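What you see is the complex with one protein chain gone and the rest in place.
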Amino acid sequence: MQIVRFVFGAVFLIIGLLSCIVGVIGVFKFKYAANRMHAAAINDTLGISLCMLGLSVLAPDIASALKMILVIIFFWISAPVASHLLCRLEVETNEEREQYMELHVIEGTEADADKNTAGAPEMEEKVEEAENETADGQKMTAEASDTQIASMDNMVKGETA
Amino acid sequence: MMADAYQVLCTGAMGILAVLMVVCLIRCAIGPRVSDRIMAVNMVSTLTIIMVGIMTVYLKEGYLADVALVYAVLSFLAVIVLCKVYTGIYRERRHAETVSALKEEQEGTACR
Partner (left out) sequence: MSDRKSDLPGGRFVRWLNQDQDVLERQMIAAQNREPDSDEEMEEAWRRERFLEDQKEEEVVASRLEALNERKVPVIGRVVYMLGCMLICIAMIMLLLYTVTTLPGFGGEIDPAQNEVPRRYIEQGLQETGALNIVTGMILDYRAFDTLGESTVLFAAAMVVLFLLRLDPESNRYSTLAASIREEPYADTFYEPKNDSILQHTAKILTPVAFLLGIYVVLNGHLTPGGGFSGGAIVGAGLVLHVTAFGFEDIRRFFTYRTYQRTVVTALLTYAFSKTYSFYTGANGIESIIPLGMPGAILSGGLILLLNICVGFIVTCTVYVLYAVFRKGDV
């Protein structure tokens, strides 16, 4: 029984470590940060879940085995979100992103606004707003936010009508 | 017999993990972009969690599993906070650049 348990755990652990090695090699093989993220995700999902499964088989008591399973569940929830935020950071801060990927911007999203402001009139308004605020204190902010809310309301109405 | 097998497995796995961690740190040092560095740090913390799990088995101490859980929480937190902070810094810098460029343009038109 002991031997069966050991073999089971050891096999899982070794496969997990192999996938970790694959992930770390991938981090050096790929040429672009967003591609490297793919390799890192192998480490974060497959590697850790296989290792923790093996270790929970080998664990000294049932409580620690359950805690290790909890670590797997935690990683399944958290690792994709961490990847999402990293990817967002990468897409947003990389100025030469066009040479690595194709961007399809959906109208009305944040990225759309970014694209428009890259060299352009809307930004100018925003800048002026900001400067007015420095000069006139707080009142301008309130007005600006009011107008923003109003325009948003109009948009909503237009969509529904 | 069984204890020897456990010892060989655990020490070998920890050796492999240590090597992988050093490799990840190299990626963190040379990574050209900020996201590379954050990613490498995240990978190091993942490997650390596996290492803590192996320590649990090796020392036969159940409480070390708690440490693995806590480490999972903290590594996730580190990644999201760093991502937010760097995005904010980048946007602020870009905004400042746009403002100064616009100001220069306006001054240019005024001179003409």
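By letter and in written order, the chains are A and B; residue numbering begins at 1 in each of them.
To be clear about the criterion, a residue touches a chain if its C-beta (ideal position, glycine included) is under 8 Å from a C-beta of that chain, and two chains touch if they have at least 3 such contacts.
In this text, all values refer to a predicted model and were calculated from it rather than measured experimentally.
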| item | value |
| --- | --- |
| Contact partner of the left-out chain, one of B:V8, B:V81 or B:A101 | B:V81 |
| Option touching the unshown chain, where A:I3, A:I25, A:I62 or A:I77 are the choices | A:I77 |
| Chain B residues touching the omitted chain (full complex) | 63, 66, 69-70, 73-74, 76-77, 80-81, 84-85, 87-89, 91-92, 95 |
| Residue ranges of chain A at the interface with the undisplayed chain | 74, 77-78, 81, 84-85, 88, 110, 130, 133, 137-138, 141, 145 |
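We adopt the following convention: only the chains that are shown with their structure count from here on.
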| item | value |
| --- | --- |
| Touch list for chain B against partner chain A, complex | 2, 5-6, 9, 13, 16-17, 20, 23-24, 27, 31-36, 38-40, 42-43, 46-47, 49-50, 53-54, 56-57, 60-66, 68-69, 72-73, 76, 79-80, 83-84, 86-87, 90-91, 98-99, 102 |
| Partner chain B, residues of chain A touching it in the complex | 2-3, 6, 9-10, 13-14, 16-17, 20-21, 23-24, 27-28, 33, 36-37, 40, 43-44, 47-48, 51-52, 55, 58-61, 63-64, 67-68, 70-71, 74-75, 78-79, 81-82, 85-86, 88-90, 92-94, 117, 123-124, 127, 130 |
